[in-house]
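The next block holds one structure in the form of structure tokens; read it before the comments.
Now for chain A:
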Amino acid sequence: MVIPMGEQVPLVKAVGLYKAFEGVDVLKNASLDLLPGEIHALVGENGAGKSTLARIIGGVHTPRAGTVQVNGRTVHFHRPCDAIAQGIALIHQEPLTFPDLSVAENIFIGRQPRRHGRIDWNAVHREAAEILESLGVKIDPRAKVRGLSIADQQMVEMASALSQHAKILLMDETTAALTPSEVERLFGILRQLRDRGAALAFIGHRLEEIFEICDRITVLRDGEIVGQRLTKETSIDEILRLMVGRPLAALFAKDVKHAIGSIALETRRLTCAGQFSDITLQVRAGEVVGLAGLVGAGRTEVARAIFGIEKIDAGEIRIGGQAVQVAGPRGAMKKGLALVPEERQRHGLLMPMSVWQNTTLAIVDRLARFGWRRDAMARDVARIGVKRLDVKLRGIDQPIRELSGGNQQKVVLSKWLATKPKVMLLDEPTRGIDISAKAEVHRLVSELAAEGMAVLMISSDLLEVLAMSDRILVMREGRIVAEFPREEATAERVIAAATGQVLRE
Partner candidate 1 sequence: MFRKLTLLLFLVTGTTSCQKREAASNPGTTSVAAAASGPVRVVYIPKNTGNPYFNGVVAGLEKGCKELGAEFFTTGPANPDATSQIPFIKDQVQRGVNVICISPNSSDALNQVFDDARTRGIKVVTVNTDLVGNESHRDAAVYPCDFDTLGASQIELLGSLIHYEGRFAILSSTTDAPDQNYWIQGMKEALKNSKYTRMELVDIVYGDDKPQKSRTEAEGLLTKYPDLRAILAPTSVGIEQAAKAVEAAGVYPGGANARGRGVVVTGLGTPNQLRRYIKDNIITAVALWSPPDEGYVSAYVAVGLATDKITAQTGNSFDVPGFGRRGFGKNNLVIAGPPLIFTKDNIDQYNF
Partner candidate 2 sequence: MNEVLATGRRTVPRWMATPESITAALLVVAFGVSAAFVPRFLDAAYLLDRSSLYMEVGLMALAMTFVIVAGHIDLSCASILALVGTSIATLHVKLGVPLLPLVFLAPLLGALLGGINGVIVAQLGLPSLVVTLATMALYRGLAQVLLGDHSVSLPAWFTGIERVAIAGTLLPVPLVLFLGLAVALGLVLHKTVFGTWVFAMGTNAEAARYSGVPVAQVTISVFVMSGVFSAMAAMIMISRLGVARYDHALGLELDVITAVVLGGASIFGGRGTVTGSVLALFLIAVLQTGMGVANVKAEYQATASGALLIVAVLMGNCFARFRKWTASKGEGSCSGS
């Protein structure tokens, strides 16, 4: 489909961008135009390449091939400051703040207003206050950022981007942590900017939001651009279809035929100050419980608390009907828990080490005799894991960093399967992995449940949650706010519960 461009010259024109990380292509031949006076949405599943595309334009990554033009001139960004100099502001997924500096400084760092060659602090504070005022947030510009909520930090970053008077603004999932009223306020600002002729790119997951604010939507899938639509000419269904690339029915769904057993994991009024409170949930053997909610709702923290990483202030955890004290991940492991963490590279893997070492890290002591490692046995375990999950590699001695994201995730899963757990906590198990690996993971989860394992699955991928869960719990602002059995769960109801909106049916 050809979309009329009108007479406008794009502010940013990216042509044929390629990018690969650790040998995995994350962006293939991506081209994008950002027009002045337009809000342009980039949508796609996790790992589709949206962030990478934005980061190339923002100077964070250098593409392996392709060019970026700004105002019709080809530019070569080697570092973020090159892009900033061209009037491009990029707001990152996670707020990038300096905890010990004041809010005003966080907004103006590197660009503080000066007078007579020295920083004019009065101007810094005054201008910061003005920008925050325009965003409608009540944050003291002199306060330190340490201690602000994620949403406030996100607002500080937004303020920083606005203070640059950037002509090009790229927002990477900026609204994930914001409340609906904050989102509304933000959208007001974005419309103003658009009307002043700025080009905005908006990456998001909530399609309703995107349809509300964006003029044009580009859909990415597996690193490629698969479609571009004007918002007024398309529908959510069409965009969803483009994102997933197949009819929704083809998504792997959990096999619900087998019986669900007794309670394997239970928490009672679990509370962790500042993170979550009063979490009471049960997961039965053979059951997959989905934990849905917005980013920052406290889901990851609940999983970490159960696994003994986060300290619990109140409440209890029961495993197999017994109240237990979980002293750290090691203790949790001994009690039959396993956690596949959200941040695979940071928390799940030892990147320079081989596949077999990673696979057997959690059970290296179990495989040992008198403290001596038995590598032959460990390698056998790794081979079994690789085979069961169909990990694609040259050999089990290959360093894990050379594997693709999906295969890395499979190794994390096989590491935890090797511990023979009774309860599996999966935190965003399919984030950033390709479709086939995703299906593989879903098949495995279904298989494990059929074998009688209890699974608690945190996922921001609504389709995944709906397809895989026997029951769905929804968290908002640190509390469980809704529970739906499989039959009653719909996307609309889950979203409504997660965002706290009243749904009229």
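Candidates were picked such that all candidates are chains of the complex that A comes from, given by their letters.
The rule is simple: contacts are C-beta pairs under 8 Å (C-beta built on N, C-alpha and C of every residue); 3 or more make two chains touch, one makes a residue touch a chain; residues count from 1.
What you are looking at is a predicted structure, and each value in this text was computed from that prediction instead of being measured.
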item: Complex partner of chain A (touching, any copy) among 1 or 2; value: 2
item: For the chain A and candidate 2 complex, residues of the former touching the latter; value: 20, 23, 25, 64, 307, 309, 328-330, 332-333, 339, 341, 346-353, 357, 361-362, 364-365, 368, 371-373, 415, 419
